[in-house]
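Every protein chain of the complex appears in place save one, which is left out.
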Amino acid sequence: MIELLFHITAFKSLPLGEVGGALTHIIILSTALFFIGMYGLFTRRNMITMLMSIELMLNSVNINFVAFNKYLYPDKMDGIFFSIFIIAIAAAEAAVAIAIIINLYRTHKSIDVDDVTDLKQ
Amino acid sequence: MPERAELGVMNAIIFSALIGVVMMLGGIVIKSNAGIKLLAIILLFILLGSHLAEYYDLFNIHIQTHGMLAKSRFGMFFNTIIISLTLLYVLLSGDEIVKVGTYGAEYFALIFFSLCGATILSSYNNLLMLFLGVEIMTIPLFVLTSSEKKNLKSNEAGLKYFLMGSFSTGILLMGIALYYGGTGLFAIEASKAANEAQQAFRILLPLGLLFIFISLSFKVSAAPFHFWTPDVYDGAPSVFTSFMATIVKTAGFIAFIKLFELRSVDMGYSWKILLPLIIILTLLAGNITAVFQQSVKRMLAYSSIAHAGFMLFALYNPNDFGKQGIMLYTVAYSLATIGTFAVLTKMKDYTYEGYNGLAKTKPVLAATNTIFILSLAGIPLTAGFFAKYYMLASALKESTSNLWLVIVAVLFAAVSVYYYFRVIQAMYFKDGNAETTEIKPFFKTLLIIIAALIIVIGLMPSLLLDLFYA
Partner (left out) sequence: MSNILSVLLQATNTADNYFPIGIQLIFAAGFVATMIAVSALLGPKRKTKEKLENFTSGIESHGDARQPVAIKYFLVAILFVLFDVEVIFFYPYAVNFRELGWEGFMAVLMFVAFFLIGFIYIIKKGALNWED
C-alpha cells in the first residue's frame, strides 16, 4: 500500500509529455465516473438506480480502455475490443438484473432495497 | 509438465457450452422430470468422456486462440475434477434440482453454462478470458439463486448476489484496465514497456493487480469482502448453494492462482502484507461467526468462508505444494460439502434441532454425514486433514517466518471443530425425531461411496496426487 501511495504521489513529477497530459485528464474523468457509480450503488435504495450505478462503473472502464489504447498502445486495437465485450456482458447482466427486479416487484410490490430484508439476522 | 499453449481450446469448454444448449432445447421436447434428469446425466457423461479423450490425447478440437487460452496439466486435471464433481452432484441431487421450480431443464442448462465458465477459468492465459470466464460462471448463478420465484428469500439473495457480483465485476474491469494501461497487454505473462510515456504509466500495473485481487476476493468470498456470502448461500435453494460453494468457489481459486503465481511479484512488498492480512481476516470472520449460527445451512455458509481462508494459503507457494494442495483441497472440500448439502436438502428443518436424533431414524445418513463433517473439520484419516496439511506446508515451505500464520490457522481450525461437532452431537447424542423427506436406496449408496472416497483419500492422498502427475 505504502509504495502504491508513493507511486501515486510521484506521478506528478514524471516526464509524461503531451500524451501523458491528455491521458491524465481522461483517467481523472473515468476515475470520477467510476467512483460516482460506486457512491450511487452504496447510497441509493432504488434498485433501478443501483443498476444504473453499476452500468456507470462499467462504462467508466470503457473510457479507460479506449483512452489507453489510443494514447499509449495505438498499434493494436486490444482495448477497443475489450470494451465491446464489456458492453455485451453488461447487457446480459442488466437483463438478468431486470428480470430479478421485476420478479421481486410482482411478489413484493416494491423496488426499494430497504423493503427487502428477510435475510437480515 | 509440458505447457501446450499452441494447441488452443480444450474440449471441455466447447462441449460444456454445447451440452448446455442441448439441455436448453431438450427442455422443450422432454416434459417429464425423470427424463430431464436422465438427459442431464447422459450429457454430463458425454462431457466427461470428451474431456478424458483429450486428457489421454485421443481426440481434441483445434481452434486457434492466439494464446488466449493455454492448456496446462494443472488446468486439465482441475477440469477432470470439477466435471466429475458436477456429475456426482447431479447424480446425488438431480431430483432436488428439478423440484425447485417449473423449469427443470433450464436449471441444468444454467449449471452447464456455469461449468463452462469454470473450465475457461482453469485455462485462461489472457485477462479478457478471465473476465469472460468469471461472467459466464456467475451470471447463470444469479438466475439459479433467485430461481424459487415465489420465495422472497430466494429473490432477495439473487438480488444481493447480483449487486455484489456486478460490483466486483466493475472492480475487476477497472483492474484489468489499469493492468492494460501499465503493460499494454492482456496476456498474463510479463511484458516490457517501450517508449517513455508507456514507461511512466507502468506504475498503474500494481494498482491494477490490487483491483483484480480485491475483485477475485469478492468472488471467492475472502474477508473483508465476504459479507454477501452468508445471505446468498442461505437464501438460495439448498441444491444450488451446494454447487456455488464447491465448483464455483474452487474455480475462483484456480483463477486466483493462475494470475498471481506469475504476477504477485509486480505487487512488490504490499503483497507480503496483503495476503496474510486477508487470510487472517477470512479465518476470523468465517470461524468466529459460524460459532453463533443456529441454522446448519448458515453455519455451512460461514464455514465455506473459513475454508476460503485455508485455500488462500495456496497463493504463498503456487508452484509446488500450493498447486497439489489446492487440488487436494478442491476434492476434499467439495466432496464433503456436496455430501453435507445433499443430506441438508433432505432435512425438513435446517436448524441444529432439526438434526436431533438423526442417528436413530436414518443411521446411514447420520454416519455418512459424520464423515463429511469430520473431513470439513480436518480430522486425521479424512481427506480434509491432508488438504489442510498441504496448504499450511506450502506457506512454511515458502519461508519459515510464516510459522506464526500457520499457528493462527491451526488455532482457527480448532475453533471450527466446535461448531462442526455440534451437528454430530445433535445427530447422535440428542433425543429427537429428525424428519427427512423420502430417501432412495440409490441416494444412500452414493453417500456411502462419497464417504468411502473421502476416507481413501484421507489414508492415501498420494493416489490422487499421482494422478496429477500421471
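Labels for the chains are A and B, by order of writing; each one numbers its residues from 1.
Convention: contacts are C-beta pairs under 8 Å (C-beta built on N, C-alpha and C of every residue); 3 or more make two chains touch, one makes a residue touch a chain.
Here the structure is a predicted model, which is why all the values come from computation and not from measurement.
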item	value
Residue of B:Met24, B:Ile61 or B:Val415 in touch with the missing chain, whole complex considered	B:Met24
Hidden partner chain, touching residue among A:Ile36, A:Met52 or A:Ala99	A:Ala99
Absent-chain interface as seen on chain B, which is shown	21, 24-25, 28
Footprint left on chain A by the chain that the document does not show	81, 84, 87-88, 91-92, 94-95, 98-99, 102, 106
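We take it that only the chains that are shown with their structure count from here on.
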item	value
Approximate Å spacing (C-alpha centroids) for the pair chain A, chain B	27
Chain B contact footprint on chain A (complex, rising order)	1-4, 7-8, 10-11, 14-17, 19-20, 23, 27, 30, 34, 37-38, 41, 47, 50, 54, 57-58, 60-61, 64-65, 68, 71-73, 78-79, 81-82, 85-86, 89, 92-93, 96-97, 99-101, 103-104, 107-108, 113, 116-121
Complex interface listing, chain B residues touching chain A	128, 131-132, 135, 139, 142-143, 146, 149-150, 152-153, 155-160, 162-163, 166-167, 169-170, 173-174, 176-178, 180-181, 184-186, 196-198, 200-201, 203, 206-207, 210, 231, 234-235, 268-270, 273-274, 298
